[in-house]
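In this view, the complex is presented without one of its protein chains, the others remaining in place.
So, subunit A:
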Amino acid sequence: MDTGRTLSRRSVFAGGAALGATAMMAGEHILLPHAASAGDAGDALAPPHRPHLVPMHPRVDQITDIKVCIRPFRAAGPRLDVERIGDKTVFHNYGHGGSGWSLSWGSANLVVGKVAATLNRKVAVIGCGIVGLTAALTAQRAGFDVTIYTRDLLPHTRSVRANGSWTPDSRIALTQTAGPAFADQWEQMARFSWATYRTYLGLPGAPIMFEDNYILSDKPFDDGPARPAPAGTPGRMPRATEDFATYGSRIRDIIPAVEDIPAAENPFAAPHARRHSLMIYNFGAYGHLLLSEFHQAGGRIVIRSFHTPQDLTSLPEKVIINCPGYAARDWWRDDSLVPVRGQTAWLPPHPEAPYGLDYRGAALLSKTDGVMIQAVDLDGLGEMTGVGNSFEHPDPAEAARAIGVFADLFARMPMVGG
């Protein structure tokens, strides 16, 4: 239940001078800054950047779907090498960990560049997750005649069970195992992807958009130097959060910075808050657009399931881009893939509240196809959460805990309702 004073959305938008006015628009609830809720005269001096946010009331009985997914993690970073099978040349493009959406275009650009050097005109792409689909589109744009061979189309792939935001160095590699050369390659991929995503902004249906994301904390943010990784080399298996690579600082020049929100401007019932502009992917609109683009450019899709690498020799194409994601573990017998389980719960869309939250190990994003709530790290395990876990089966208790984080936050909110 909302408690506290009420205020219309219009008066807040008008500059906050009418604080304390009675509600004018039924049902419109606005969050006011923390300090303002104390009811002191300072209210009238509305800070210029005070966010006016419609609160959310996520509840377990609003769940429309729980999606579980396995991140295809490789300590050395995604597999991008070339292999020969019979008379076929196979260009691998899999193992993008928690960054597959974000790096997809950049990864495709690297791979298609290599494919182009073979002087073939026809290309087969295995897989129609986000990595396969963007590889196929990139190949088309480079002048290739492309056929996708896949067991499932995008809406059924693991890709659409992601969170869907710009997270280019989320469990993408282990710093030591991947080494400095991968860091450079990562930067190239991240920059290329970002630039491509920008071309999908501002389109009808908002396939790609920016949203304010608030990072909240009960304790002051810890900006000290990262703890050192454990001694020794991790090899293929991460041992601790610190083993995971973080490359974000390399692309600081193009990614909107995170800013602190002063206490007086913080509308949340958490004492510490930060905000940044986060790029998000709306799976429905974006997936539909990509598939349409592929078909419009004359692409073909063949539904097919492969069991062994030898199966590829039956394809008419000589050049193959292999994008099976985590399934490479079984179909290409690649044990270097480490499963990292993750789960998202989906609630009905809430377009009046277009913002994201990060709090107490849970994340929330308000997307066109629903409000996404993810248990990122509820138990303080950091990046080790889900590592080695391939139990791709919904855990309703986990969903309830994540939803509870935000239900509790808003229940404690000094909000104003109409």
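Just so we're on the same page, a residue touches a chain if its C-beta (ideal position, glycine included) is under 8 Å from a C-beta of that chain, and two chains touch if they have at least 3 such contacts; residues count from 1.
We adopt the following convention: contacts and distances are computed from a predicted model.
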Complex member absent from the view - protein name from UniProt, among "Cytochrome c", "Response regulator receiver domain-containing protein", "Phenylalanine--tRNA ligase alpha subunit" or "Putative ABC transport system permease protein": "Cytochrome c"
Which of A:R84, A:K219, A:R252 or A:H307 contacts the chain that the document leaves out: A:H307
Contact residue for the chain not shown (choose from A:T64, A:T233, A:T313 or A:N389): A:N389
Identified contact with the non-displayed chain, of A:H156, A:H295 or A:R412: A:H156
Residue numbers in subunit A that touch the chain omitted from display: 67-68, 151, 156, 161, 305, 307-308, 329-330, 333, 389-393
